[in-house]
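Yeah, one chain of the complex is gone here, protein chain that is, but the others are all in their spots.
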Amino acid sequence: MKKGYTLFWLVPLLVVIAAYPVVTHSVMAREIVFIMLMYVSLAASLNIILGFTGYVSFGHVVFYGIGGYTAFFLMHKVGLHVLPAVLAGGIMAALVALLIGEAVLRLRGAIFAIATIGVNEAVKSLVTNLGFLGGATGMFFNFKIYRAYGGAAKAIWFAYYLMVAVTIVTVVVSYLIKNSKYGLGLFSIREDEDAALVLGVNTKRFKSLAYAFSAFFPGLVGAIFFFKAGNIEPEDAFHLVKSIEMIFMVMLGGYGTVSGPVIGALIYERLKGMLLVNPLFKNLHMAIAGFILLMIVLFAPGGIVGYLRDKFRKLRGVLE
Amino acid sequence: MDAWVSAILSGVLLGLAYGLAAIGLNLIWGVMKVINLSHGAFIALGMFAAYFVFHSFGISPFVSVILILALGVVVGMLAYFVALHRVISAPELSTLLSTYSLSLIIIGLGTFVFTTNPRAIDVGLGSIKLFGAYIPASKVLTGLYSLIFTAALYVFLFKTWTGKAIRAVSMNMTAAQFMGVNTTFILSLSFGIGIALAMVAGALIASVFPFTILSGGIYELKSFVICVLGGLGSPLGALAGGLLLGLLENVLTLKMPVGYVPFIEFLILVVILLVKPSGLLGKE
Partner (left out) sequence: MILKVENVTKMFGGLIAVNDVTFEVQEGEIFGVIGPNGAGKTTLFNVISGVYFPERGKVFFKGEDITKIPPFKRARLGIARTHQIVKPLNELTVLENVMVGACFGKVNVGLKEAAQIAEDVLRTVKLDDKAEVLAGKLNVPQKKRLELARALASKPEIILLDEVLAGLNPSEVDEMLEVILDIKNQGITILMIEHLMHAIMKVSDRIVVLDYGKKIAEGTPQEVANDPKVIEAYLGDPELALKLVKKEGTA
């Protein structure tokens, strides 16, 4: 894996985007960028297990939900500050990934995909029935909680900065993994797991760790998102459509690359935004997303970055 | 006592219909190693087809299913050429995503055209007394029809040349190709039949329960559970799995809150995949 300069433009790009709402003091811009960054982080994390390791985690939203619920519970019922709560959300998601990964990562291909959908649906219906997590209606913050951060307005900005930090860390970590010996091991698993095993790759541990990495960041993201939202419910936290959105962004940008999921997420957020405000397309956005996804799968399986890397070999150093 | 009889009968009858949808999923997996993530969308399409035929022409779903079956085969074969043919030998991710995008397109267009308002088909056949319990006639017919369609599929798969070719392709595609089987046709036909079964199951279920364009998703997830129960790729296993799930759903609710039923179903799905991926009823 040749070291390139991908991070030298990718991180500044994210910083510029993140700085825009701060400089303009625009609440509307902040809301848009918050979602954008959230998508970037989610897509980049999913890419670690999907793009680097080749395991199609179809129910990946489960880690976002677990992180969200863990942090929300700790803030709402225990009174913890948002920082340790968010960290706990990420750690909980990673631990659950290690635990269920031990079992489901033995499955391969489509069967693994189905199992992860099953895991998400099982967790969703379990949470729906757990009284101490608020059951089907979920939990709501008492607005007093935001006082600790200087009021609701400041708390939301705080959540925004947290999201910026988490997003940049996610992208940097994904770059570091890809360009490490560990990353080479993951890619060998993606290409042929049996061959990797015989070549000396501890496939079981590598996969588990990749799954934990790709669960940790969605755990953080979920925690921040629901802190900012002020309420959490099972239908939002474990919404399978969010899983699909993550996969869509990874595929659109180019799976297995570092910049692909970032580009995919940025484009997807804008696309969705444009379609949703247009009265004609508002109700058609799902069908349009489906059509685009089909076109990618059929004609450009490498996504945007994969296509560019194919067409312009010179760009490879900066487009990892 | 009556509650038990009625629960068990409902379980069996609905289980047969769930089984029918799952057989479609299983046939597709068995022949082309594709998990059809558009199954739910086609189940919903079947529901709406039955609904419109019923409301426009007053034709009962129990008559229009034949039409829907034929429509399903054609639509399914078309869908194969649009979404699957190009990626049929690509890694699983491609077929998972291409069938999922089909589902997005169908449900997206469906939402646009039909909105997500709930609908129902009231065939108005009243109830039948069976073993001391009153069961809606539409439920009885649904079970009966599902059984007939399953039997017909078996006759087709085992007694006709085309059916045998489908089984040959599912066992060994390359060998079948050498024996002169047109694999492209067989693959598209298998997908067509799988889709047709999903649509038929949808049409039958629509005569029992109210539905929206999004309802297919629930039945698709049920189909996964059933296939895993009965063994992925085994059509008869799917029927048994359907019965098991139908019974589980209807009998469990007598003893525990309804909310826990999906949890138990998906727990079963995951546990069986882990412990015995060949399915509870599958061969080693």
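Lettered A and B in written order, each chain numbered from 1.
By definition in this document, a contact is a pair of C-beta atoms (placed from the backbone, for glycine too) under 8 Å apart; a residue touches a chain by one contact, two chains touch by 3 or more.
These numbers come from a predicted model, not from an experiment.
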If you put the missing chain back into the full complex, which of the shown chains would it touch? A
From the list A:V11, A:L184, A:A300 or A:V318, pick the residue that touches the absent chain. A:L184
Among A:L197, A:A229, A:I267 or A:I288, residue touching the chain not depicted: A:L197
Chain A residues touching the omitted chain (full complex): 1, 180-181, 184-185, 187-188, 190-192, 194-203, 256
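The rule we apply is simple: only the chains that are shown with their structure count from here on.
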Distance in whole angstrom between the CA centres of chain A and chain B is 32
In their shared complex, at which residues does chain B touch chain A? 29, 33-35, 82-83, 86-87, 90-98, 100-109, 111-112, 221, 224-225, 228, 232, 257, 259-260, 262-263, 266-267, 269-270, 273-274, 277
Residue positions on chain A within touch of chain B in the complex are 50, 54, 56, 58, 103-104, 106-107, 109-111, 113-115, 117-119, 121-122, 125-126, 128-129, 136, 244, 247, 251, 255, 283-291, 293-294, 297-298, 301
